[in-house]
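Sharing a structure, written as structure tokens. Questions coming.
As you look at this complex, bear in mind that one protein chain is not there, while each of the others sits in place.
Here is chain A:
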Amino acid sequence: MSKLTSKTAIQWLFKMAWRDGKASISRLLLFMASIILGIAAVVSIQLFSENLKDNIKNQSKGLMGADFIIDSKQLPSKKVQAIIDSLGANASEVNFVSMAAFPKNEGTKLVKVRALEGEFPFYGDLETAPASAAATYQKLGGALVDATLLLQYNLKPGDSIKLGKLTFPIIGALKSIPGTTAISSSVAPTVLIPFRFINETELLQQGSRKEYQYFFVAPPTMDIELLAKKLGPVLDTENADIDTHTSTSARLGRSYDNVGRFLNLSAFIALLLGCIGIASSVHIYIKEKLKNVAVLKCLGATRKQTFLIYLLQIVGIGLIGGILGSAIGVGLQYAFPYILKGFLPFDIQIAITATPILMGVTLGVLMSVLFALLPLLGTWYVSPLEVLRGTDDHLVKPRKARLFTLAAIILFIFLFSFWLLKDAVNGLLFTVGILITFAIMAGVSSLFMKAIKKYFPSNWGFTTRQSLLNLYRPNNQTMVLILSIGLGTFLISTLYFTKDILLAKTSVENRTKDPNIILMDVQNTQKEAVINTIIPKGLEIIDNIPIVTMRMQRIKERLVNDIRQDSTSEINSWILNHEFRTTYRSELIASEEIIAGTWVQQMQPGEPILISIADNIAKDAGLNIGDVVVFNIQGVLMETNVGSIRKVNWANLQLNFSIVFPAGVLENAPQFNVLTTYVPNDASSADLQRDLVQKFPTISILDLRQIFTIVEDVLNKIAWIINFMAFFSILTGIIVLIGSVRNSKYQRIKESVLLRTLGAKSSQILQITALEYVYLGMLGSLVGILLSLISSQLIATLVFKEPFIPSVVPFLVFLPGITLLVLLIGLSNIRSVLKSAPLEVLRKEG
């Protein structure tokens, strides 16, 4: 009678699992390492994501500084003003970018001016140095200036800052204000001034970009979401907007989604590689144990008992791996706030929550068991006869059980990718992608073996023939190795290409002789005088672009206000609320290409006005060639027709426009100009900016060389995060590789020893082995890289919606690198054969 249910029998199973496992601990290390790395990646990312969400939620009021805000890009209309008055705004501001001058050292800088009225912020802190400055700047009529800006220009409280026509005393350094990130403030650092001085600065002009914000503190009983729901549509029609602290924090959460998606993808890949590592190392482990299982069965152990002994070991290792991985993951997430510091508008408070840790430990056990099941099944079906026969020829391969296990593995991959990516379709695509990749690799290795067999080069030398023979003889490891090398390379290359896609999204080229100074908000009346300031300095005007701001009034036959009310409309809402900055010109520029219709250079009298729109506008507004769009140009309505659709390369920092009018239409409309020039160095940039700010205080000057530095810094930070995560996957990949190649060790060692016994020289054995692993390494990694090109293209299109231009790095680095790694691990396997006497090796290897 089976005593499995009795306490003693269960105790014995644990005892046997421990006895056997402790003697094999070194062999289980690869297995444990795979789990630890995969779990560490998942737990650290999950914990950090939870912390990020919690922090955004907890600090949502502090991030905004108020309960809700009503904002408008223009002075509020009567209707909007009435709403603001009825709700009783607690504070307000107008903000815009402008040039600031520092009389102390004649420095100039583009800044974001926030002219505040009232005691903002109501939540969170206005941190200043000295701390009292936050409370006194309004009363004293001075400015609070971004702390970094003060340092850069060697300024301190007591110095002065000139904004437009007015010079303010600097009351203090502004260290933080709700809702500003380090990155946004490094492009245009914030300067706070009291609102009452704004008119005296004369910086607010018709057409210049500005934003009016009204801050509200809601009574505790007010349902601000309901308020936003009711007021939103009304404000929309008046080109105003309401933001609540909760909607802002939700939007903020979403804005980190791309980073989050990438991190999750990295974790997913590290985990998948870990799973391959588990399957591969357990395969070796169980293969070594099958004889023990047969002996145990001879001694009377049942199938269930022998299966459970090894299952318990796997569960134990999974549990330990899960705990260690979770512990490492917990430690790692403390690093994330430092890595992401520049991206976040608030400090992250790290808290340890139980869920991701529990999930990590459960996942460790689950994935260990699931991916170990296939090899573990061998223990169930091994016959005790193996003890007498000493071969596994009669080992039954249970078809049903294997299929069931494979189905469970596929389900696990899908459920896990779904859980990580929070999207069933993407999860399914990933799972199907992995399966197809697997199938293609299996097909390639099968074809490879057949091709070698068919076109076997019989006239080659002994060692080269022998190495090729190894690839298709019975018990060869070709399929297994190509699958694991290929899949590992595929996942790592996909990660690398994905990193490329993400980085390309933000990449800029700092080309010489292209414009690096942009002058914005140049009024028509100032244009000539500005040009006459630039030219005498030996600089040339590269672009002189007129800009007319307008909104869409009617799209095809429907008023925009009507479309807003229509919940079934497929027109993207940003189109309805956006203030378009358009231009007019007769020529296409280098970054544009007509993809439909005809480009119209000059409007013909009596003909309709044929405009050119960018493809994203055509898509989001549902416009085609010939469709009518009526624009509201500061009160004047203008009917146009879509004459052409352009593809615009937005990737460069260049003046591109989504809507371009032909010449002869907008010349007399209210407009401002953008001029660009190229300055060769810092000194001439400072000289030009100083002169322009002195003469034309309302003009904003953007020094692209500074922007390039900032963007580069951002890119470096992103690259650091990506490399940090890719490190996990690559490390796991190497472990998988070691596991897979070790897998083939047992087959090759016996053969090598036999060859040695028959008189083969070390160099011959070395050559045979080296060539075999080079073939396998090259083919596996090449197939992996080629397949990753396809998967990356799909990721670029479906997930990140970005173009994909593959890098050559995987071909130049991964292909030779992985091949070399396979070769080294392969050769290390036969080191014992080359160093010892044949009989000694045979005895040791059994």
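Annotations for the structure displayed:
By definition in this document, contacts are C-beta pairs under 8 Å (C-beta built on N, C-alpha and C of every residue); 3 or more make two chains touch, one makes a residue touch a chain; residues count from 1.
FYI, contacts and distances are computed from a predicted model.
The complex appears with one chain absent; UniProt names that chain "ABC transporter" among the candidates "ABC transporter", "Acetolactate synthase small subunit", "ABC-2 type transport system ATP-binding protein" or "Multifunctional fusion protein". Touch with the chain omitted from the figure is made, among A:92, A:201, A:264 or A:292, by A:292. Checked against the full complex, the candidates A:15, A:537, A:619 or A:761 give a single residue touching the omitted chain, namely A:15.
Set against the missing chain, the residues A:57, A:79, A:196 or A:304 yield one that touches it, A:304. Touching residues on chain A toward the chain that is not drawn are 1-3, 6, 8-9, 12, 15-16, 19-24, 291-292, 295-305, 383-385, 387-390.
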